[in-house]
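A single protein chain has been omitted from the complex, and every remaining protein chain is retained in its original position.
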Amino acid sequence: MSDLNNMTAAESAATKAAIMNQVPGSEIEGQSPLHHADFASLAQQGPKTGGIHLREHKLLGHLTLRCNAENAEQLAAVERVLGVALPLQPLSSVESGNYSIRWMSPDEWLILVPGLETFEIETKFRDAMPGHYSLVNSSGGSTVLELSGDNAVTLLQKATSVDLHLNSFPVGKVVSTLFAKSTATIRRIDEQRFELVIRRSFSDYIWLWIQDASLEYGLVIEA
Amino acid sequence: MTQQNRLTSGGRIDRSTPLTFTYNGKQYKGFKGDTLASAMLANGIDVVARSFKYSRPRGIVACGAEEPNAVLQLGATEATQVPNVRATQQELFNGLVSASTNGWPSVDTDVMGMIGKVGGNMMPPGFYYKTFMFPESLWDTYESMIRKAAGIGRAPRERDPDTYDSINQHCDVMIVGAGPAGLAAALTAARGGARVIIADEQNEFGGSLLNGTEKLDGKPASEWVRAVVEELSRYDDVLLLPRSTVNGYHDHNFLTIHERCTDHLADIAPVNQVRQRMHRVRAKWVVLATGAHERPLVYANNDVPGCMVAGAVSTYINRYGVVPGNELVVMTTNDYGYQAALDWADAGRKVVAIVDTREAAVGDRTEAARQRGLNIISGSAVIEVQGTKRVTGVSVAGLSASGTKVIGSVTKLKADTVATSGGWSPVIHLSCHTGSRPVWSDSVVGFLPGATVQKQLTAGGINGQYETAIALQEGFDAGQKALAEVGLAAANVVLPETEAMKVAAPMSLFHIPHLKPTSQAPKQFVDYQTDVTAAGIEIACREGFEAIEHVKRYTAMGFGTDQGKLGNINGMAVAAKALNKSIPETGTTVFRPNYTPIAFGAIIGRNCGALFEPERYTAMHKWHVQQGALFEDVGQWKRPWYFPQAGETMQQTLNRECLAVRNSVGILDASTLGKIDIQGKDAREFLGRVYSNAWAKLAVGKCRYGLMCGEDGMVFDDGVTACLGENHFVMTTTTGGAAHVYEWLEIYHQTEWPELEVYFNTVTDHWSTATITGPNSRKLLAELTDADVTNDDFRYMDWKQITVAGVPARVFRISFTGELSFEINVQANYGMHVWEKLIEAGAKYGLTPYGTETMHILRAEKGFIIAGQDTDGSVHPYDLGMGWCVSNQKPFSYIGKRGMNRSDCTRENRKQLVGLKTKDPKQVIPEGSAAVLDPKGPKPLEIQGHISSSYWSETLGHSIAMGFIKGGLDKMGETVYYPMADGTVIEAEICSPIFFDPKGERQNV
Amino acid sequence: MQKYSGFGLFKHSLTHHENWQRVWRNPTPKKKYDVIIIGGGGHGLATAYYLAKEHGITNVAVLEKGHLGGGNACRNTTIVRSNYLWDESAALYEHSMQLWEGLAQELNYNVMFSQRGVYHTCHTLQDMRSNERLVAANRLQGIDNEMVDAEQLQKEIPTMDCSKNARYPIMGASVQRRAGNARHDAVAWGYARAADALGVDLIQNCEVIDMEISDGKITGVKTKQYGVLKADRVGCVVAGNSGVLAKMAGIELPVESHPLQALVSEPIKPFLDTVVMSNHVHGYMSQSDKGDLVIGAGIDGWVGYGQRGSYGIIEHTIQAIVEMFPCTSRVRMNRQWGGIVDACPDASPIISETPIKNLFFNCGWGTGGFKGTPGSGNLFAHTLADGKPHPIAEPFSIQRFHTGALIDEHGAAGVAH
Partner (left out) sequence: MLHIYCPHCAEYREEDEFHCAGQAHISRPLDPEACSDEEWGEYLFFRKNPRGLHHELWVHAAGCRKFFNMTRDTQSYEIKEVYKIGEQPSVVAE
């Protein structure tokens, strides 16, 4: 098949057809997967102290990029678009301003950006990226939880079999793994603070699970 | 009753904290630090159970996991009942309620006991294989009698009020057992900087060091223990788990630890706490420091309450300040047995005699006994015990040097307690769990851990090393080895000074002979809980059950809740003797998880009730709930099944929903359908290979239906795929098939066709899909969009990118109902908004939400299949009459092509999907019904096929069905019969499965 | 053969049970047999028994590398039923069922066949449809099987949660009332004793290490302990080890050997009087006469001969049990173990000729082997006696994996059993 490195922009141009700005005007309120859990009121009325703190970062832009880590042109294009290079080390991540990129697979990265910038960045990619790649907006399909507190690590140990010891799970490491009976992409943002990217249809289950597993420590909702 | 057997001082109990407990309805007192067993002994309770076969009175014989008799029912309330709790492992708490399990009217006076005495002789091993056969019809009665008699405790009748937890752990070194060897290993590994987990089943660390009177560095051993534990708890990377039993050792150094968090506090966990926790450990290295279990000797009436193992007697005295009797006779084959007598004497009670089966053994312990002037009878044995509910005396006689024959006269001694030691059995259970077979050691007189592929080390008693000095050293060595293996530097540890003890050689003796042959002597028990006797084992061997596995299974030896921890080796010895073999020649004994029993609740942790399995919801779920929808489980999804209104029967609801769609417009939440985004210039080629039909010419903006087959040619999924861009498609799959289809695409791409430039991404959750369908669906859509949705501009099987209710959407004009339909896809964050706007605007058209059931009826009226309902893995596209969906012009031999051309797939008379119209239009053939040509023929009748889909069609005013008939496609108009359970027969005519709008005009308007 | 009976027990008790006859001899093998059966499990022993009894062929040896009935025969969860979907399998398992009935009397050995009924619970509409289909098919095949609704089910199994608030509420169940369970060891021992009495040589600790094959024809087997033993016909009935023997014969089978686990609780007083299976939540349970809850776990997805599986399977199985029987939460699991099942792609067995003349295979029973024991032995005996498959066995030939005429019982086989 054709050499990945010399497919013209025109050849890949056709893929533009399907992209669209999926976010409506601000008069329409988006409902994140945990919308009905109403974290805002829970944060106000609920307990203020406890071993587990939970916050939802909702309505961010989730972009799944799949391309060739050996393709220098593609790597350069990504850096042009995002101002930061793709993390090529397995299970690593990078952050730059409002953008953060997670290694998901040897040819897959999850990029989180502010919700309203999603389409702009998609467009930039479509203009800049050469060769064979795919870019998918998955913003509606998942949400981001931030789990922190003195017992955050212990709680996660109950959900995932990945070793969370700082030596084997340093800040910045990201893993896609099982979370109880669902899945999550877990990234350590500091010693006691983790980011969980979870799927929309499983979010109620995970919310229920976290509440149950937190009973021993006390759960504080932040908003 | 006061605690008449409690010493005024000594032991590790807290006399300042008295506790009250109940046993068989009677209240007793004990102390904090007691086990239920030690408290019972302190109160002079002799009989704790009735044996399961002979109903003989049984007492406490041991002090730990090996206890076979003291197995009680626990629980103050119905919901907190726990069956089969081993009293020797249950810590005493205030208000503990316990009861013995067998025996009627009571464990002390049991009528079964009489039956046991009389009928006992008619119950040799395996007797049940030899009887209860005549008459055949009576077996059910016999069986229910057997079942009532069997079983120990009972399950609660109410739900468990407690919660359980499971947690994943990782470490460099997992140390099992916190006796001298384990603690030395832990200290070494911890100082060396390793991540360590050390677990012990008891309430505090120290193991044997807490049971004796031994000194370390000249101080009581417990002080060294305290210091070590204190240091270990200072390390961040060391996890100390008391009250935690390592129950299973699985492949690749995976271990399960069962931690009892609150069982020592109450029989229900304090609020917000978990009762028990399973630790799922992945260890780089494992150190087994599990110690050894003392073996009782096998002698006549050795099950009378008051017969105990020697070490247990010492433990009750030294650790719990309880002397379980007044007059002790010790029988031992080794030096350690003497310790019980020394401790007993120290406690100020009478040692009647130490009966040593050896001639003139001289070791430090034997000499200590001599200096104390204790009565030592050498070269002899206790050949029989007197008493029924408590030992009253023993018969002692001389033994031949080999220990096989009684010689000389019999002396009777008065005593109420017999402590025996037949040596020690290393606790090798865990090492067996991973499939390693133990090896017999003549010097140890026991089995040792066998070769293993696990990263496993052993130290102390498990190696047959019972002297503290050696145990400490082996623990230290194991710790250093583990450090080296995980790449850490050796640690600096100075082991404590021990009192070196000279030990005389033990005698290898298990079964004490009697004056009479074993078959005629009073019962000599090998396995107490299963009532297996030495005579029983001899019978099994005589009958030809010669492999030890046969002996165990035929006699049930080792099948109790203690899994033969006390009895197995003795049993093998008896069998070996009967077969004139050595013990290893009879085979080995292999242990399996669990080491000790674990509550189901602990094993499943939180994965029960609401968390048993995830419920997946769409963005509109909350709306459906508010509308009172009933839900159908499809995979993990909760899909609206139908939306009943007040007073409606299900059928009335379905009729209303169906008519609404056919006459005006209905709305369906189709978000659960699998969606896979496909990009790359070879996407089209790839589709052509995984679908049975052609994709080369599908234009941008168009949709197409496809069938997916396996390499065997059988259909396993279907769906519509839209061409979004020249190199960009979105595929839909069945709700249940999404994950499988995605993996299907990936496996072929990654392993077979990596050269194809294509990427797949699951976008199921990203899009919310509201399907509006019915003659008024276009009007409704038009109200919410500025885009031109007229038939000229937006054709059937087109898709468009337009704005609906202010939200950018991809709208697909495809139809699963045969009506004019639009599937509106928006980013799920806006799904609810669009849905609510549609409902609002749809009101004037009587927009009707409908669920999966109505969807199924509507599609069946059109003869559309549902993969998984109208397919079962044994039908290919032609069987479904869907040859139109197969393209054999494609250059590439797509998946399924070759499969569906195998001889059996092309033969005549295959089952084919057809429509079925009942002669009586009102009759609905039950789904699953089987067709025959002649219902009156003799059974077995040849089945022509089954009904896969069947409904009442309100639209058509008659029932409709789809089903399979052998050669059905060539049998249009013929009649088949469906015999029902009640003997009636439903007659139906084979017809086309398309019952409604056969020309397909309605979806094209 | 010494007759067993209650009176016998009494008689022998007077002589302290010192005069019981051996259940089987320990013969040294002859150099030549009419038929050699490799594998002294339930199926092999049953085959030998029926060869001798129904075909008068008694110059037969059963070669067992360990001890009789020491493989899956003593590791399974002892469920016996015949409510299979397709006519071919229904005929096979019903043939077996009819032999189960009266087996204890025929063998004069109490195999404790307990027709306490087997329920398949339905938790989804799809479950209901496939069970309705099964019941309808069985009715025409002359096999008893009926549907009961949740309400009726709750009455028949009081300890099961048939309420609506379960994660997957039970909507109903199909029940075969003639089905049930039996005492696994007794089946192997009963057949062994009866076969031995008819003159069959049962050779324990005799491992087959090679096959004597010349120009496409088998003439005997080579054993580790006794060298070459000649035979006119050889039948392999070695469950999980079929692949290993096939390799000796130089053939491949459409079979993979997987670990299958099971577990028991501690013995408790009567809790469950029947057998319950759920294909949907993946668990099944009965209670042994000893009082243990006997629970079958799932199959590991990978090939394994270690008689061990993954702990995760145990966790999932017990989750399913507690989901269906919440009152078992405080009951305690005593022991777990594993067997090796050789599974065919269509979850139906192979009773077949092979490319090697006079070599026959009986394997691929997957999780259904125990219930098949009498039928399997009976049909395989016919096959070995006639040199060609019995009509009921014909559809189960290896050929079906070439022609595509599979007998897909995954639906009926469902979870492991």
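By letter and in written order, the chains are A, B and C; residue numbering begins at 1 in each of them.
The working rule: a residue touches a chain if its C-beta (ideal position, glycine included) is under 8 Å from a C-beta of that chain, and two chains touch if they have at least 3 such contacts.
Since the structure is predicted, the reported quantities are computational estimates derived from the model, not experimental observations.
Although it is not drawn, the missing chain touches A, B, C when the whole complex is taken into account.
Looking at B:Q3, B:T131, B:N211 or B:N253, the residue that reaches the missing chain in the full complex is B:N253. Contact with the omitted chain, checked across A:N21, A:T123, A:S161 or A:Q192, is made by A:S161.
From the set C:G172, C:G243 or C:G283, the residue in touch with the chain omitted from the display is C:G243, counting the whole complex. The hidden chain makes contact, of the residues B:G899, B:P940 or B:G967, with B:G899.
Interface residues of subunit C facing the missing partner chain: 241, 243-244, 246-247, 252-257, 301-306, 308, 310-312, 342, 345, 401-404. Although one chain is not drawn, its touching partners on subunit A can still be listed: residues 90-91, 104-106, 108, 161-162, 168, 175-178, 183. Counting over the whole complex, subunit B has residues 168, 250-254, 282, 435, 453, 711-712, 743, 746-747, 750-752, 754, 893, 897-899, 902-903 touching the chain that is not drawn.
Keep this in mind: only the chains that are shown with their structure count from here on.
Between subunit A and subunit B the centroid-to-centroid distance comes to 35 Å (mean Cα coordinates, whole Å). Inter-chain centre distance (subunit B to subunit C, centres taken as mean C-alpha positions): 22 Å. Shown for subunit B are the residues in touch with two or more other chains, namely 280, 607, 610, 613, 615. In subunit C, no position touches at least two other chains. By the touch criterion stated above, subunit A contacts subunit B in their complex at residues 1-2, 4, 7, 11-12, 14-18, 20-25, 27-33, 35-36, 59, 64, 66, 107, 132-142, 154, 157-158, 160-163, 165, 168, 180-182, 199-202, 204-205, 208-209, 212-213, 215-216.
Interface residues of subunit B, counted against subunit C in their complex, comprise 80-84, 121-122, 124, 127-134, 136, 139-140, 143-144, 146-148, 150-160, 162, 248, 250-251, 254, 256, 280, 433-435, 519-520, 535, 539, 542-547, 549-550, 553-554, 556, 559, 561, 563, 592-594, 597-601, 603-604, 607-610, 612-613, 615, 632-634, 712-713, 868-869, 872-874, 899, 902-905, 926-930, 932, 939-943, 946, 948, 978-979, 981. The touching residues of subunit C, when paired with subunit B in their complex, are 4-6, 8-10, 12-13, 16-18, 20-26, 66-68, 70, 74, 87, 90-91, 102, 104-105, 108-110, 112-115, 123-126, 129-137, 139-142, 146-147, 159, 167-168, 183, 185-186, 189-190, 204, 265-271, 281, 287, 289-291, 306-308, 310-311, 314-315, 318-319, 321-323, 326-337, 400, 402-406, 408, 410-411.
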